[in-house]
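Shown next, in structure tokens, is the structure this report addresses.
Heads up, one of the protein chains got dropped from this complex, but the rest are sitting where they should.
Now for subunit A:
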Amino acid sequence: MAMVNTRKTYARPIAWGIVLVGAVLMLAPFFFTFVLATQPRDRIYQIPPPMWFGSNLLKNIHTLTDMIPYWHNLGMSFYVAVMTTVLALFFCSMAGYAFAMYEFRFKKALFTVVLGSMLLPPFLGLIPTFMLMNFIGWLDQPRALYLPAAAAAFGIFLMRQYISSAVPKELMEAARIDGCGEFRIYWSVVLPLIGPALGTLGLITFISSWNSFLQPLVIMHSPESFTVPVALRSMQSPTNTDWGAVMAGSAIAVLPLLILFALFSRRLIAGLTAGAVKG
């Protein structure tokens, strides 16, 4: 943009300096996660603490898997995140398609309900959700985590926006003349056209499910069914935390997200801000 000022040439290097120092501060905690994950226990407690990688990573992972069923937890996190993502993509694209392409009674009221549900603080539903799951015997069940998370209002909003701009209504009419049923139009005509939006929503859903803490904390009670964040938290002890093992676990938990971000940062950022800019 045209805010570059040619008179004060010293201002830009200073600004760049501040921004780059900030960037280092932003990334430093990740760096230290990986540093501590590779250090033996006694080295972590030495002064000054280690500032570079050691060679104890495998041993720390061993300690980690001895202390908690970490591979189980990782599997649980993956299972819940994948199920949430698949169901959310299916449900949200169907509902978004209906809101974008059909005229029907109560459409406006129903869409208001969808948007309104985004305003409710998740905090409000925590206790009653726990009680409901307790009552229907779903405590410790992964479905208690992925089913509620699959009805994501934000996803419906995102899908509706994308479908109404990317899919022409004439296409549906053409499909109907060719004898397509309504579900068939959604499945074989619309879905293939909205790949980019599905990708974005899938990323956002997977990441938020992977990071989710409060819901699994109250719903998952046995160590085998913990998701990774809850499992990591269970290793924390007020007096005697094994930081090498905890950091190894944290590093493994953070790594898939860093990889996803490295691959898709642009799409992810665009998707997250889509609602903000248009709405």
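Throughout what follows, contacts are C-beta pairs under 8 Å (C-beta built on N, C-alpha and C of every residue); 3 or more make two chains touch, one makes a residue touch a chain; residues count from 1.
The rule is short, and it goes like this: contacts and distances are computed from a predicted model.
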**Fill in**
Not-shown chain resolves in UniProt (candidates "Cytochrome c biogenesis protein", "Ferredoxin family protein", "Beta-ketoacyl-[acyl-carrier-protein] synthase family protein" or "NADH-quinone oxidoreductase subunit J") to "Cytochrome c biogenesis protein"
**Prompt:** In the complete assembly, which of A:Leu64, A:Val114 or A:Met220 touches the absent chain?
**Reply:** A:Val114
**Asked** Which residue from A:Leu147, A:Ala166 or A:Leu193 sits in contact with the chain not drawn here?
**Response** A:Leu147
**Request:** Please pick, from A:His62, A:Lys108 or A:Arg176, the residue that touches the omitted chain in the full complex.
**Result:** A:Arg176
**Asked** When the complex is taken as a whole, what residues of subunit A touch the one chain not shown?
**Response** 1-5, 8, 11, 15, 19-20, 22-23, 25-27, 29-30, 32-33, 36, 44-49, 51, 90-92, 94-95, 97-99, 102, 104, 107, 110, 113-114, 117, 120-132, 134-135, 147-148, 150-151, 153, 156, 172-173, 176-177, 179-184, 186, 207, 210-211, 213-214, 218, 228-230, 232-233, 236, 238, 243, 246-247, 249-250, 253-254, 257-258, 261, 265-266, 268-269, 272-273, 276-277, 279
